[in-house]
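Shown here: the complex without one of its protein chains, the others still in place.
Up next, chain A:
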Amino acid sequence: MTTLLETRGLKKHFGGAHVINGIDFRIDAGEIRCVIGPNGAGKSTFFKLITGEHRPSEGSVMFLGQDMSHVLPHERIRMGMSIKFQIPGVFPDLSVRQHLQLSLHRAKDDRPESLDELLQRFMLENEEHVLARNLSHGKKQWLEIAMAVSLRPKLLFLDEPVAGMSVEETHATGELIKRLSAAGLTMMVVEHDMTFVKQIASRVTVLHGGSLLADGPLDEILARDDVAEVYLGKKK
């Protein structure tokens, strides 16, 4: 298996607060990896260290074997990372079509059929000319995932992709992610919703108190007592 992403002894502290305490982590090509953990586990900080929004205090993030310490966020995207933030980061005054035009242009793919295909795959055909400000929350999430996917990344990061979605939208998003995975896309998903995690993940990583508590196949991890204790707040 080709290793796409690896962190070695990753640490982050803000003043005296140690938020990430030395995480060794790896994602291989073809995986859907879910990173889970209770509130305050350090998931968001870990995500931001990987995407370049935060600089590590110690340790390193390696992508495709290259140290990312001094690689700017936009350069990471050009190298093959793609990111969907937790809060939908769309451009309110642009239409759905213009969003996809822009992201396809960044991917150097200006073919109209690519745009039509994206609209169809992400269930946005009827919103093509709608301004992003007028989209429902779920559609904004899909639009953002569509933009991230259109960049043809080697590794797609999704930070809570179903936050604020209805049950139906959550399920549809899960199916969408499975289809993307079947097409060969590697993904790292930070998520709270365990129903969704069970729907999509083959392997999970559990963070707790800024450290890696467990890492492995979904069923094995969920069967562990220590995971149940930190995640559900009780012993099994």
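Everything that follows uses one rule, which is that a contact is a pair of C-beta atoms (placed from the backbone, for glycine too) under 8 Å apart; a residue touches a chain by one contact, two chains touch by 3 or more; residues count from 1.
Note that contacts and distances are computed from a predicted model.
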Undisplayed chain, where the name is taken from the UniProt record, one of "Dihydroxyacetone kinase DhaL subunit", "RNA polymerase sigma factor", "ABC transporter permease" or "phosphoenolpyruvate--glycerone phosphotransferase": "ABC transporter permease"
Option touching the unshown chain, where A:L5, A:L119 or A:I221 are the choices: A:L119
Touching the absent chain when the full complex is considered, from A:I36, A:V61 or A:I83: A:I83
Where the unshown chain meets chain A, residue by residue: 51, 72-74, 77-78, 82-83, 85, 89-95, 97-98, 101-103, 105-106, 112-113, 115-116, 119, 125, 128-131, 134, 144, 147-148, 151
